[in-house]
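Only one protein chain is missing; all other protein chains are in place.
Here is chain A:
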């Protein structure tokens, strides 16, 4: 697989010079064609070889950004917030008398989902590894979050980006989302976080309201969709991952069942027959639960959520000034490009089929003199970003028109 030659400095420089879509990235961040503060006051941070980290860079336009990226040739670069003044002039802005402050004002609402957070539930790979099979978890996370942000929060400018290795990022560019304070970001994260508690905590889903002795609290309606999606993928997931096949696996499952009698019955049975596959075990559990009341049924729902609900890296989303790797960067270990992902076809996405930087450069070579990304397999991905940008620009124009109309009305 990828070795260091794959992402050598020469290769990276070629990639930035010939392939990286600076223009599209600029327009996406700037939300307009003519440069404005959304781009010019934006922080860029560069990671150079030997872990040198350069923060608070900013640029007037796409060309300047490209020039600097090519000059520094970073292994990757990250995007931060738009500040109240240019990040390069932050010292001046911070000095008391200027009357300006240096604070982050706007920033896409971002999310980071990483496969390592699923190590307790996936059985195919561990830590850095990822395969088509683990991707089922990511795909479900995309479906659930995408829908929650659209239907509940009313956001529509969502860009999903493969993180280059074992996870996925989301960038939300709606006007309201851009302006959310840290406090509001925390609220979004709170509303979307279901899996809580560390390794030592068996039951990680505690989302129900107050219940009574016989009746558990209701599942909040905002999680109904996630529950349904989880149920939909449940049997295929069990067949694929066999979460309850190993003794560890089924014991973990039984820890989540509140009814002691059921636990004892199944424990006895499964100890004697180690080979029962996961879906069969689940059916047996369901059969035991049947008719024993709402509490046990609720526990089943919670179990499905615990194994399927998106696991967010909350810290990334909570702060406006958190830096996140730019789309189309190259993952230094895999050489794969961080390409956009279509949420509607996310189950078909194969992380191992994502073009590597070497592959792209070869395609470029073959295409001959004067070729650019359009002549490589990067094209569909840049096109996807460009289509996304059209949506954002439309939004901006609509807002602008509404504002003018409002002003007109007022003047009148």
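Assume a contact is a pair of C-beta atoms (placed from the backbone, for glycine too) under 8 Å apart; a residue touches a chain by one contact, two chains touch by 3 or more; residues count from 1.
Going forward, contacts and distances are computed from a predicted model.
Chemist: So which of "Ubiquitin-related modifier 1 homolog", "DNA primase large subunit", "small monomeric GTPase" or "Anaphase-promoting complex subunit 11" is the UniProt name of the chain that got left out?
Modeler: So, among "Ubiquitin-related modifier 1 homolog", "DNA primase large subunit", "small monomeric GTPase" or "Anaphase-promoting complex subunit 11", the name matching the hidden chain's UniProt entry is "DNA primase large subunit".
Chemist: Among A:14, A:116 or A:152, which one is in touch with the chain left out?
Modeler: A:152
Chemist: Among A:51, A:183, A:350 or A:369, which one is in touch with the chain left out?
Modeler: A:183
Chemist: Which candidate, A:219, A:238 or A:357, sits in contact with the chain we can't see?
Modeler: Of all options in A:219, A:238 or A:357, contact with the hidden chain holds for A:219.
Chemist: In the complete complex, the non-displayed chain touches which residues of chain A?
Modeler: Within chain A, the residues touching the omitted chain are 96-101, 151-155, 176, 180, 183-184, 186-188, 190-191, 207, 209, 218-224.
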